[in-house]
Every structure is written in C-alpha cells, then in structure tokens.
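What you see is the complex with one protein chain gone and the rest in place.
Then we have chain A:
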Amino acid sequence: MAGKNILIVDDAAFMRMMIREILAKNGYTIVGEAENGIRAVELFQELQPDLVIMDITMPEMDGIAAVRAIRKLDAEASIIMCSAMGQQALVIESIQAGAKDFIVKPFQAERVIEAVAKITG
C-alpha cells in the first residue's frame, strides 16, 4: 500500500539501492537505510517504520540478532528477511526471532512487492 514507511537494512549499498528502487516505484516511502544490525536497531527506534527489510549476513551485528533486538523494543514490529542464506533451519530461526517473511537473494522485483504488500496490507 502506497505511503507505508520502510527501513532497508543491508551491508551492500547497491543492494539497498536495488530494493529502494523496487519499493519506490510501487509507491512505498523509504524512510531510512542501515548498513549493519546495530544501526538498524538505532534507526528503528528513531524512525518507527511500518516495515523493515533485513539482510542476514552483515558486519557488526547480523540480521537475526537485529530482529531479536528490534522485537524486544516493539513486539509488533514487522520485519521481512532478505538473504541468500535460504537454508530451512535459518528461515525457521528468522521466523522464530520475529520475522514475518523471508525473501531469498537473488530475488525478482515481484517477490519483494508481494511480500511487502502482504504485510503492509
């Protein structure tokens, strides 16, 4: 749904740009970008986004640890994982940590939109 505020978390700037372009084209607002888990938690508190798109493999703090930290701050936080680490055990670990969906890299734009639309309603 247009107008929803999204925080993008990925250590690769070009990956954040790819996701930003897909979302912006579909009417979503990107309120912030973070390059690691620690910055993601800080920006989540500061910006209170409607949704977070979260990479797993990142320096400083990985994405699953960041999901746990964010859900501690806000048990209702909506987070979608976006990672190449698509092993079933890690998908389950992410969902148990509080993520609502999992996008496997490399992704198609439609998959990103489908996941985001499902959660932001």
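One rule holds for everything that comes next: contacts are C-beta pairs under 8 Å (C-beta built on N, C-alpha and C of every residue); 3 or more make two chains touch, one makes a residue touch a chain; residues count from 1.
Here is the rule we use: contacts and distances are computed from a predicted model.
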| item | value |
| --- | --- |
| Chain not present in the shown complex, as UniProt names it (candidates "Glycolate oxidase", "Acetolactate synthase small subunit", "CheC-like protein domain-containing protein" or "Amino acid ABC transporter substrate-binding protein") | "CheC-like protein domain-containing protein" |
| Options A:Ile22, A:Met58, A:Ile80 or A:Ala97, residue touching the unrepresented chain | A:Met58 |
| Residue among A:Gly3, A:Pro106 or A:Gly121 touching the omitted chain | A:Pro106 |
| Residues of chain A in contact with the chain not shown | 11-15, 17-18, 57-59, 83-90, 104-106 |
